[in-house]
Each structure stands twice: as C-alpha cells, then as structure tokens.
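A single structure is presented below for examination.
With one protein chain withheld, the remaining protein chains of the complex are depicted in position.
Let's look at chain A:
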C-alpha cells in the first residue's frame, strides 16, 4: 500500500481533534456508527437509543481527547476507545433503574420521552460546560453563528467579519455581547 495510506503519528490525530477538524470528526462519526447501532440492536435497544448512545459516547471521546485524558496512539485506538465508551454506557443503562422500570411494566415497553437535552446516558449533565451547551440552543441565530465559527470552527475574526460584511472590531464586540447573553441564559435556566 502506498505511503499515502500510512496511519499517522498520534500528534496529528490529537491536534486534529483539538481543532475540531470537521473532516476527521465526520469520518470517525460515520465510519463507526453502524457497529454501535448493531451492538445496541443486538442488546435490546432501539435505533433511536443507538443514535443517542452513540452521540454521547462520541462526545465523551472528543472531550477526553481534548482534555488529554485519552491520548490515542492511532486511528484504530481511537475507534476502539469510542466503541468501549459506547458499550460501557449501554451496559450502565441496561443495569439502571430506568431501564428495569420501563421494561418491567407489562405492556409498556416504551422508554419515556427523553428530556430536554436528550440525555439517556449522560451522568455528568450537571457540569458547567453542559449547562452552557444547553443554554447555547436558546441563543439567537447570529450569536450562534459567530460563537460557533469562532470557537468551534476556529475561524478568525477577519473571516467572520467578511461573511457578515462588517468590521473586525464589530465582530469582536458582537462576540463578547453574545458571550454575555450566553452567560445570562446559563445562569437562569428555563
């Protein structure tokens, strides 16, 4: 196989994840979903649950790599890690009271409609970061776009300014104002 296909040094993967490289995240997401869906379906879960579980596992994987809690040696290690998180979360869920309750009732196999942030499996919803992420949904479109592009897509103020057709300084101010709004929304949830 040509050199072009060699698995690259771990640094690159870690850096790419820390920079939220969309191409990498997308590939990882799409290449590994089916395996986990299959696993959940084989273990008394539904397709919707598989999706929720997978997204939470994916999020955990991403968080842990970002915070250097997990340093993948290569792509395969990362995929294995993702799979392990998903499996563990699913096992926890199957053991949980919620699962036993919903399946224990005869004639009612429906899992209760999930709450606002779609969290069947997440057990750290109460940390600040997650609260901010929930509040983020309530922001106006413009704020969302500015913040998303700056912090997630790592675009420069200049690039964002060009899109909005305003000056760089206006974007800087807007960004700060949006952060203030986000903080307010986070402090008073509901």
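Operating definition for what follows: a residue touches a chain if its C-beta (ideal position, glycine included) is under 8 Å from a C-beta of that chain, and two chains touch if they have at least 3 such contacts; residues count from 1.
In this text, contacts and distances are computed from a predicted model.
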### Chain left out of the displayed complex - its UniProt protein name, from "Glycosyltransferase RgtA/B/C/D-like domain-containing protein", "Tetratricopeptide repeat protein", "FAD-binding oxidoreductase" or "Sulfate permease, SulP family"
"Tetratricopeptide repeat protein"
### Summary
Against the hidden chain, chain A presents residues 1-8, 12-13, 16, 20-31, 33-35, 37-38, 41, 51, 55, 58-59, 62-63, 66, 75-76, 79, 127-137, 147-148, 151-153, 172, 176, 179, 182-183, 186-187
